[in-house]
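Heads up, one of the protein chains got dropped from this complex, but the rest are sitting where they should.
As written, the chains take the letters A, B and C, and residue 1 is the first residue of each chain.
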Amino acid sequence: MIAVDKLCYRSKLRYVNAGEKFTYSMLTLLFCIVSRSFVLSGAVLMVNTTLTVGKGGIPLRRYISLMAVPSAFLILSTLAIIVNISKIPLDGYALPVGTFFITGSKASVLFGLRLIVTALAAVSCLYFLSLNTTMTDIMSVLGGLRCPKIVLELMLLIYRYIFVLMETASAMLVSQKARLGNKDLKTSLRSFGRMGSGLLIRAFQRSGTLYDAMESRCYDGRIRVLEEQHPAKPSEIALIISYELVLLAYTVWRGVA
Amino acid sequence: MAESEQVSEDIIIEAREVRYSYEEGGQPSLDGVSLKIERGKKVAFMGANGSGKSTFFLCCNGIYRPDSGTVLVAGQPIDYSRKGLMAVRRSVGLVFQDPDNQLFSASVYQEISFGPMNLGIPEDEVRREIERVMDYLEITPFRERPAHALSGGQKKQVTIADVLVMHPDVIILDEPASALDAKHTKLMNQIVDKLAKEGITILMATHDIDYALEWADEIVLMHEGKVLLQADPVTVCESREALAMTNQEEPAVLKLFRRLVERGVLEEGLRPPVSFGQLERYIAEGR
Amino acid sequence: MAESEQVSEDIIIEAREVRYSYEEGGQPSLDGVSLKIERGKKVAFMGANGSGKSTFFLCCNGIYRPDSGTVLVAGQPIDYSRKGLMAVRRSVGLVFQDPDNQLFSASVYQEISFGPMNLGIPEDEVRREIERVMDYLEITPFRERPAHALSGGQKKQVTIADVLVMHPDVIILDEPASALDAKHTKLMNQIVDKLAKEGITILMATHDIDYALEWADEIVLMHEGKVLLQADPVTVCESREALAMTNQEEPAVLKLFRRLVERGVLEEGLRPPVSFGQLERYIAEGR
Partner (left out) sequence: MSKKEKILLKASIAFALLFAVTPAVNAMHIMEGYLPPSYCVTWGVICIPFLAAGFISLKKRLEENRKSITLIAMAGAFIFVISSLKIPSVTGSCSHMTGTGLGAILFGPSAVSILGIIVLLFQAVLLAHGGLTTLGANTFSMAVAGPLLSFGIYKICSRLKVNRKVSVFLAACLGDIFTYCVTSIQLALAYPSESGGVAASAVKFLGVFAPTQLPLAVIEGILTVVIVIGLESY
């Protein structure tokens, strides 16, 4: 139902220690946005693609289509950055429109391109995490990072019930469709809205039964659960540290230069 | 040539090599389904969960569009334009297994009016139709209650009303008796019989082989996205290999009949009984 | 006096005039339920939806507190203090009808660990127990999958594991086979038999009277918040008035048996059969 979620359970890197994967992706992400360099971002993009597609076994076509998810935002925002409307043409390009120019400087075009590469590299870090780590594992890492317990418990329940409600919602939409509920825009909007209220009512009904079910297993206001453990491997840790050190060195060197 | 055309006029639903996967390149949910359903028949669809019954049903009224192959309704390939779909969905009504996934309105009345209102039928007529269908399906006693406060069986009645009010040629029921109590199972069976008598073609998914044997004109046995067997109930229920493949038990009545024949209590060559009443006569008379 | 005390030691669950309404002053859901369940028995609860089965189950482990009357577990009235409830809930495990209302975690492992962790059992031991129960209930092949990717039958297996891992004395199953296909119904029945063999008392709500007749040691027939009849399956199934009142059909095997006796094919005075196998022997031998 949710492509990323489905794929991550099949990833060959799924059982690599979640803490390792989390640290790796977060540090790499950090260096990407701090350094904003073509070289570093390009390298990160390549390494992450290799890891996720090559090692993790996520099909390349799926990976590319997932990478395209934020493309609308990326294109529009970057255009907004590199396109100016001014009376004076800038040094990058300039299209005269009446007495004005649609124009941009070389520096800003370069800046925009760098931003695109940086953002894509950053997205690849996010995907490395989410395509190879299950949400349950990510939550247990957050638990280790002292995320408040109530928030974690809510996350645990929300994650589970996203799928239950999603199934109900799509079934309701199908059943509306089967009764011509998508005849025109007006009908579609009304159908969608009514599905929304029906769904919420159903969700609230479920919440009561769920609580009873938890109580009947001795729930006392605190969700305590165990995870399966996948211990970190020293060799992997060493590899991650050296990789991140290289990124750090490059970032510092560029900052100084 | 002329003959085949004549026959096809009586075929209300036909599938030709229908293939469908939920994910591109994923495991096919329907893996080349071909079958023909004659108008006015009562057809039971059997097979394990995940064998493709529900997916096939959703192809029958154009909710899913096959990756390849064709579905024909009343001899015409489904036209997937907006207008074409409207026509198909009007003619093929779908009742879902879990009423909670079908009912979304606050009131029973509102719920039933949804379909006909979308058909653009004048309000007066819709009102009349709703009254008629509520009466017909014995919904009137609880019509004032909010939909979420109904019992499972009552919800089921409403889901059928939802569809029936649109005057479909075909009604597809996905496990209508699952999770119902004895009273509502009986009522549901009565309703289904009533519909069948009016000449509506009924496709029903069920796990209850005893019921299918007695009720159906034909059983379609599905297995891993394919039609394993389509035949009259007795033939299907006697194909023990096919049943074993789909993890289906032999119907109790046939099993007892077979054992009695094996033991020599009943003669060989008798027509297999579809109900215990029939078996009882055999035993009483064959004594 | 001494005798009644001795007997009561074998009574694992007892209800005395239990009354419960969901709304204060509203229609009572339980209207004076009194019954005794002996330790180690397999008890089927039957009756229409809304007859009070599920409400009664929720009273058995203290989720609902009766408005009046008493529920006793292992001879002790339920103590509704925090500590008392923990003890009762440990001893009486509840498996809900819809697994989506019971499974709160996406991970099967987390889900099963919930109960024992609440009991304060040391982590190592919990882990060992989880492995044991996963193996016992054949969950291991799909243990790595998230709850939302499990089939209905698999979810059901996990809900039973949830409860079994706490080593309950009683397991209450609310319609365990509803909406399952043939394969999973069979598996569920096997699991239930396995549990019963270990001496766990099993209370099961079911609408399948044929199954109840064959499986149960005792049937409790509920009607409008009361116990209409509690007796061995044959007695209940032969009480045609009680069955009619609760809209229950007579089991197919008993109906055929009765008809054959009436027609004189079988002698009178035979012990009513609970399975077709038994009936078959009667017919073959009585020939």
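Please note the rule applied: a residue touches a chain if its C-beta (ideal position, glycine included) is under 8 Å from a C-beta of that chain, and two chains touch if they have at least 3 such contacts.
Here the structure is a predicted model, which is why all the values come from computation and not from measurement.
In the full assembly, the chain not pictured is in contact with A, B, by the touch criterion defined above. For the options B:77, B:146 or B:264, the residue in contact with the chain missing from this view is B:146. Among A:58, A:138, A:174 or A:218, only A:138 touches the chain left out of the display. In the complete complex, the hidden chain is touched by one of A:2, A:60 or A:239, namely A:2.
If you put the missing chain back, the residues of chain B touching it would be 106-107, 110, 146, 148. In the full complex, chain A contacts the hidden chain through residues 2, 4-5, 26, 29-30, 32-34, 36, 65-66, 68-77, 79-81, 83-86, 88, 90, 97-100, 102, 104-105, 108, 115, 118-123, 125-127, 129-130, 135, 138, 148, 150-151, 153-155, 157-159, 161-162, 164-166, 169-170, 173, 182, 185, 188-190, 192-194, 196-201, 203-204, 206-208, 210-211, 214, 221.
Keep in mind that, in the parts below, only the chains that are shown with their structure count from here on.
Inter-chain spacing, taken between the CA centroids of chain B and chain C, is 31 Å.
In chain C, no position touches at least two other chains.
Each of the following residues of chain A touches two or more other chains: 167. Taken together, the chain C residues at the contact with chain B in this complex read 47-50, 97, 151-153, 175, 178-186, 207, 209-210, 246-249, 252-253, 255-256, 259-260, 263, 265, 276, 279-280, 283-284, 287. On the chain C side of its complex with chain A, the touching residues are 58, 61, 63, 82, 85-86, 89-90, 93-94, 96, 98, 100-107, 109-111, 113-115, 117-119, 123, 126-127, 130, 144-149, 162-163, 166. In the complex of the two chains, the chain A residues touching chain B come out as 59, 167-168, 171-172, 174-181, 183, 187, 194-195, 197-199, 201-202, 205.
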